[in-house]
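What follows is a set of notes on a single structure, which appears directly below.
Shown here: the complex without one of its protein chains, the others still in place.
After this line comes subunit A, so read on.
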Amino acid sequence: MSSTEVKFECETGNYHTFCPISCVSWLYQKISDSFFLVIGTKTCGYFLQNALGVMIFAEPRYAMAELEEGDISAQLHDFDELQRLCLQIKQDRNPSVLVWIGTCTTEIIKMDLEGMAPKIEELIEIPILVARANGLDYAFTQGEDTVLAAMAHRCPSGNQTNSLVLFGSLPNTVAQQLTRELETQGIKVAGWLPETRYEELPSLGPGVFVCGVHPFLSRTATTLMRRRKCQLIGAPFPIGPDGTRAWIEKICQIFDVQPQNLNERESKIWESLKPYLTLVKSKSVFFMGDNLLEISLARFLIRCGMIVYEIGIPYMDKRFQASELQLLEKTCQEMNVSIPRIVEKPDNYNQIQRIRALQPDLVITGLAHSNPLEARGITTKWSVEFTFAQIHGFTNARDILELVTRPLRRNNHLKDLGWSKLAAC
């Protein structure tokens, strides 16, 4: 069954993932002068409060504009209501930018957020961005994509030809690390979308090269190309030392720079990963799919010597991820393993049947399935952790393996106790 070409399947789309509004949890922390207003129902609010756990208590810069029955039946005027709430936020928090997150409900009742935003913006004198991060159209991390696509419109125009702007929200430390990695190659990063402050957004325009750091930013990429006339560098993503190296090489190639010491840099990192590699070698993995990082992670794990049975993924942009898919193909050939099946819009029920049949050594999955699978003796890693941990660049390759091997290491400790199956069936 050795296949050498990437094949895609598509299932029913009955799978578990987080709602894309969850992006406010990391974006409000990244953009320190922003305020996120999620316009939705109790359901949205309850999700944020439960998914974000403790963060809610630290006076977060986000809130719900909770729609009530009067809003749904249009007895209340949505323009006045939003204006009132935005004024209140301005008074209490005085942010440099307000981001409205449209939800499923605002879609269904067709609330014209894009139409109202410019008018209210003028009244309250704070820029208002509109991002429709709803569960009707998007999954989990794609929420960030909708926000950054909206933000791309607000970047100042400039004609700095041959400058490089990177897009994707990363913790400041990681963004610094990647910036320095390129600087050592003599490539200057002109700015990031997003920056730590809204007021510091980089200038964009024709002649500006842009490159993504996350696999889920396809709308942002499209907006940057079509609306801001930037030139997109299609590269694999800087996840794992192999991905980071390929990412830097591709950027160097565009800027006509001969990469220096990249080989040694990469092999040194691999050297330092050795203790982890012996743990993961020849172990099998099954990605159930919920955050769109799956292709890059699978590619890295195959390079680490693992066998990937299935890559579930909510949505697959074959153009934006083209280089990443090529690198996956190449990696499989070099490691002499067949290319795993890629399942778009997976069906969790079917996947669990497949997991039962295949008995993989590790299942990377959401929290809804982790405990039940563990109770059936199947080792799992909680997938959401990959979105919150630092996994980009050479420096953080270890953190990915730290996450991947944690359940394996835990199992090594407990393996002689004899009670690995703890469910009734």
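The rule is simple: contacts are C-beta pairs under 8 Å (C-beta built on N, C-alpha and C of every residue); 3 or more make two chains touch, one makes a residue touch a chain; residues count from 1.
Rule of thumb we're sticking to: contacts and distances are computed from a predicted model.
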Pick from "2-oxoisovalerate dehydrogenase subunit beta, mitochondrial", "Exosome complex component RRP46", "Light-independent protochlorophyllide reductase subunit B" or "NADH-ubiquinone oxidoreductase chain 4L" the UniProt protein name of the chain that isn't shown here. "Light-independent protochlorophyllide reductase subunit B"
Selected residue (touches chain absent from view) among A:Ile109, A:Leu123, A:Met335 or A:Leu414: A:Ile109
Residue of A:Trp100, A:Phe140, A:Phe167 or A:Phe386 touching the missing chain in the full complex: A:Phe140
Which of A:Val257, A:Leu277, A:Leu367 or A:Leu408 contacts the chain that the document leaves out: A:Leu367
Identify the residue among A:Ser157, A:Thr173, A:Gln253 or A:Gln333 that touches the chain left out of the display. A:Thr173
Sites on subunit A contacted by the missing partner chain, in the whole complex: 13-14, 16-22, 39, 41-43, 45-47, 49-51, 53, 56-57, 60, 63-69, 71-72, 76, 78, 81-82, 84-85, 88-89, 104-105, 107-109, 134-140, 172-173, 176-177, 180, 268-269, 272, 275, 348-349, 352, 366-372, 375, 394-395, 398, 422-425
